[in-house]
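Contents: one structure, followed by commentary.
A single protein chain has been omitted; all remaining protein chains appear in their positions.
So, chain A:
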């Protein structure tokens, strides 16, 4: 059976390392499971009720919403803008494209180090503080202040820098697929810069835009690396600004090793993200019909 010779090894691994853990986790979510993966005390939907009633869990969903509200529109607009600018550029096009794309090679850990200890370091030698110092402003402790919550600027700008190039490449690929005949026809009809953008380029990018929006939301939902590395100091994470995965990390893998509640949380988060994906896919498809 040649089919299974080719597909079998992958399919087997997928079952063992994806399906089994997920089903096991659903099973665990109905039990009280501290420090054990073979629990005996069945608690029904108790873990789910606990999670939904836990203010910390709900606040982690709130943190995700705030984060998404910042990062999704800014990345979308700026990566589209960068793609449009780069696409219209003849001289040094490859150079500009490479520069904006380069951070894709950088890890979130390394970017967090630069953002935390150099760009937005709270001391006067930090770059942001040196810059506002030129205007005579006192240094700001960017990360330890909650009012105003400057840490959002640090978190959001780090991810923006890291992922903008990735989405710019997607938009550039979309722009290159637009049939040049459309632009020629528009030029004959007397369309100018903004009109061409509004009536040709953007409508032709609908499929790309849908994919980009979905990826941005799903990626924001899974944010962990930059929150964990920028905000925790001396091994402790502040009680605020915990996105879902950071919260889950501390519940399931912290001192308690509470796999029951951790699994219930993972199931709830999976459901949330699946609903987001479905609703968004539906909404964009409806949008395309008119």
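Simple rule for what comes next: a residue touches a chain if its C-beta (ideal position, glycine included) is under 8 Å from a C-beta of that chain, and two chains touch if they have at least 3 such contacts; residues count from 1.
One rule holds for everything that comes next: contacts and distances are computed from a predicted model.
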Out of "Carbohydrate ABC transporter permease", "Glutamyl-tRNA(Gln) amidotransferase subunit A", "Sulphur transport domain-containing protein" or "ATP synthase subunit a", flag the one the UniProt entry gives for the chain missing from this complex.
-> "Carbohydrate ABC transporter permease"
Could you tell which one of A:14, A:49, A:69 or A:187 touches the chain left off the display?
-> A:14
Which of A:179, A:206 or A:233 touches the chain that is not shown?
-> A:233
Which residue, A:43, A:119, A:155 or A:241, contacts the hidden chain when the whole complex is considered?
-> A:119
Which one, A:51, A:155 or A:170, makes contact with the chain that was left out?
-> A:170
Spell out, residue by residue, where the missing chain touches chain A.
-> 1-7, 9-11, 13-14, 17-22, 24-25, 28, 37, 82, 85-86, 88-90, 95-96, 98-119, 123-125, 127, 130, 161, 166-167, 169-170, 173-174, 193, 207-208, 211-212, 215, 218, 221-222, 224-225, 228-229, 232-235, 245, 248-249, 252-253, 259, 262-263, 265-266, 269-270, 273-274, 277
